[in-house]
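Of the protein chains in this complex, one is absent; all others appear in place.
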Amino acid sequence: MTNPPRTEEGWYALHDFRTVDWDAWRAAPQRERESAIEDGVAYLEEHERVVDAEEGASAVFSVLGHKADLMIVHFRPTLDALSAAERRFESTALAEFTDQATSYVSVTEVSDYVSDSYFDDDEEETDEGIRRYIEGKLKPDIPDTEYVSFYPMNRKREAEQNWYTLEYEERADLLSAHGEIGKQYAGKIKQVIASSVGFDDYEWGVTLFGGDPADIKDIVYEMRFDEASAEYGEFGPFYVGRRFPPTDLAAYLDG
Amino acid sequence: MTNPPRTEEGWYALHDFRTVDWDAWRAAPQRERESAIEDGVAYLEEHERVVDAEEGASAVFSVLGHKADLMIVHFRPTLDALSAAERRFESTALAEFTDQATSYVSVTEVSDYVSDSYFDDDEEETDEGIRRYIEGKLKPDIPDTEYVSFYPMNRKREAEQNWYTLEYEERADLLSAHGEIGKQYAGKIKQVIASSVGFDDYEWGVTLFGGDPADIKDIVYEMRFDEASAEYGEFGPFYVGRRFPPTDLAAYLDG
Amino acid sequence: MTNPPRTEEGWYALHDFRTVDWDAWRAAPQRERESAIEDGVAYLEEHERVVDAEEGASAVFSVLGHKADLMIVHFRPTLDALSAAERRFESTALAEFTDQATSYVSVTEVSDYVSDSYFDDDEEETDEGIRRYIEGKLKPDIPDTEYVSFYPMNRKREAEQNWYTLEYEERADLLSAHGEIGKQYAGKIKQVIASSVGFDDYEWGVTLFGGDPADIKDIVYEMRFDEASAEYGEFGPFYVGRRFPPTDLAAYLDG
Amino acid sequence: MTNPPRTEEGWYALHDFRTVDWDAWRAAPQRERESAIEDGVAYLEEHERVVDAEEGASAVFSVLGHKADLMIVHFRPTLDALSAAERRFESTALAEFTDQATSYVSVTEVSDYVSDSYFDDDEEETDEGIRRYIEGKLKPDIPDTEYVSFYPMNRKREAEQNWYTLEYEERADLLSAHGEIGKQYAGKIKQVIASSVGFDDYEWGVTLFGGDPADIKDIVYEMRFDEASAEYGEFGPFYVGRRFPPTDLAAYLDG
Partner (left out) sequence: MTNPPRTEEGWYALHDFRTVDWDAWRAAPQRERESAIEDGVAYLEEHERVVDAEEGASAVFSVLGHKADLMIVHFRPTLDALSAAERRFESTALAEFTDQATSYVSVTEVSDYVSDSYFDDDEEETDEGIRRYIEGKLKPDIPDTEYVSFYPMNRKREAEQNWYTLEYEERADLLSAHGEIGKQYAGKIKQVIASSVGFDDYEWGVTLFGGDPADIKDIVYEMRFDEASAEYGEFGPFYVGRRFPPTDLAAYLDG
């Protein structure tokens, strides 16, 4: 009998990947392009200001390569708010020039591997630092002008590499060692972990933010040698890009 | 020699996933949109009222992410009724604005792991509770205003993780332990299990309903640590969404 | 050194899966629809009457779900006749409203696992029943008004689950046990096995016919617990549907 | 330390698979169809006569099923000649009615498993038969009016089934036994093996020619029980078809 961790959930997350229909964009009359940009900027600014919900965070990123051109990330307190944001985009004039290439649905999550006392509701023993740390994990803000890497992942359930049959203590130790690597990148890499169990095709979505893309490469590579990843990690597709302010949308689209 | 379980089948199930062609929707004249909504609402209401068959249940759900926008679920006593419902949709004006992104065909099923006496037709030993429980599994109703998660799954047949070479008793024990987790979510999560062996690409389709999406995540995650899933579960894509009444179709499409 | 079985081949088989372009169908003027149906019915009737070859069998089935709407099955003595039937369809007015979603090419096959004496050409020892049984396997007729399940499959060649390194006798025993399950469904399920080694992406194509789809589910599920499948079976996509007479094509397309 | 074999390369090979756009073909005016056929026949005849290079061989085949309608095979002394042939096709009027569904790039190859003396350049010890045999492998001609099967394949590199960690002698023995099966089909099956290591997604492309498709099935099936395939073979998609003379193109397209 293995014990699952206790978990606490924060904001739901939608990673909405869009490709631009460059042929249509090139062919569109100036007036239509302006209208698309106006609509797009308004959509992005409103969602970055979170006018559609009590709290949350949104941002837009350029993405390299053929898998997508734009990634719009929304964190919101409910799935309903994400669904509304996804459909609201489709009513903008910008949507006509994009296709939804892929997406990812998840919910930010903290496990009691991190802090027993917090989950035991033992207020005296949980120091304020842990509390703020957890709050930051559950309700993340999105750093400005940073590079981003997104990827979904599983923990393996193979005969000889089975995360889910490890004892709770062993999993906690492995994740603690894993976390030590993360700490070495404090100030350089910010990590948002969200569970997609029951929601999407992998078990977690990981979003990394960093001022230098080489740091993103380094942390993922270093962690890959760590047992939690080396033996148990199973990774989906990776997306890399960079945040830009909504007002730069025209510059982005005009190359 | 391993013994397969005895099974009883109930309603056949079609999970019909549709993407909306948002470009066409945006471009359509108001009159066409109204006609599409009128047709769509009529189709959904008629099928929810099961006017096309003696019994059954139908519902429509919004779906998050790129994999689909709508999931229409039909439970009916025959495959023929499902086939008719699937084609009948294509004759609505709404169909012009949707594509069938994916689908799943299955039949609700109960195995004798659950109750020997029921399958032995031993009326005296089978209490009324079990009988009603099984009836509810075979002819499920669909809860109102609930979140939904759908995913297909297999039991593994690998050299060291082979469900199908386990003894009957071992499988029964594993599923009983698995069921214990389900019971902890009684009142929070309703589960419909349907076999797709011989019908579709995985062996079962699982549909979970719950008032809080975090409960959906929690039950799937907790079960994943249980041996039946940890060693033998093989999961396909996951879809998450929320039921809405047919009359909200216009609101849904207008973002 | 393992011995491959001796085999005898019968008719070649094409499983031709078509999706209907429902948007085009809805939009087509009545005259075009009538012409498509006329052409389609003529094509199907001619091929069911096998006017294009000396012998064979053809039938059309409705298919559930997004993978296909129609499955047209042709059995013919030569690959050339299948190629002609496939292209002949493309010259009908019906083809304009369909796309070829997928297909499967195979040849009916009997192995000497079934009857040594038959393959030894030992006429005296091979009783007439076996002879007729084999003839029925090699030149199958297609039952009327029946449900159908089609799936391709392989035998595994993994390190610890390797069908192809088993001794001949062991394979023969496993298939004999497998056949015993089939016999329990005599009169309920008719099975057509065709080899696609060298022709298509899996090693065999299996077509099951039955009056009750639950029997199809039951036989595949029961066999999955049998060693030949539990250890060595590797299954591709499954398609389920129902045969209809060509004259019902209009009714099918009109939902 | 395992020793790789020494190899000698012959002609480069392009297997160019085309689907026909039957809707466009059906709709095209007679004049356009004639022009497409004229262009297509000229392209095929010129390439079969190898007017574009000093030596080589080309042929066109009809292909069964949805994966392709036509396979055009070119063998040429350089990759550049293949690239030119591929693009030259795109400038024909026939190309407008086809899409390039898939393709395979490789180079014919002989290994010293076959003949040490040949690779040792030991002219006295290499008899003329071996020399002609190798020449025929490196510069294959394409038999007339024959059925064809094409498939790409790998040798496995799994922990317990690893071709690449076997000793040279063991690989040579396995391939020698494999070759014995091939010899039993002498006169019935002609085999062209070409390496695609570094060029395409599998390690080899295998093209089989035979007057009877059942022989193609038989040789592949029989070899599958042989250790080289049973333990180490990993097979990609299979394509089956039949060669036709360019002048039959119109007949092919008209069904």
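Note that the chains are named A, B, C and D in the order they appear, and that numbering of residues resets to 1 at the start of each chain.
Everything that follows uses one rule, which is that contacts are C-beta pairs under 8 Å (C-beta built on N, C-alpha and C of every residue); 3 or more make two chains touch, one makes a residue touch a chain.
Keep in mind that what you see is a predicted model, and the values were worked out from it rather than measured.
The omitted chain makes contact with just one of the residues A:Pro4, A:Gly233 or A:Pro246: A:Gly233. Contact with the undisplayed chain is limited, among D:Ala28, D:Ala84, D:Ile181 or D:Ala250, to D:Ala84.
Residue-level contact of chain D with the missing chain is found at 2-4, 7, 9, 12, 14, 17, 79-80, 82-84, 86-88, 90-91, 95-96, 100-105, 107, 109, 157-160, 162, 164-165, 195-201, 203. Contact between chain A and the absent chain runs through residues 20, 22-23, 25-26, 62, 64-67, 147, 149, 151, 158-161, 208, 213-214, 216-222, 224-225, 227, 229-231, 233, 237-238, 240-242, 252, 254-255.
The rule is simple: only the chains that are shown with their structure count from here on.
Between chain A and chain D, the superposing rotation on Cα atoms measures out at 145°, rounded to the nearest 5.
At the interface between chain A and chain B, under half of the residue numbers involved are used by both copies, so each side presents largely different positions.
Chain C and chain D have centres, each the mean of its CA atoms, that are 28 Å apart.
Residue positions of chain D touching 2 or more other chains: there are none. If you sketch which chains touch which, the chains link end to end in a single open path, with no loop closing it. All chain pairs in contact, by the document's touch criterion: A-B, B-C, C-D.
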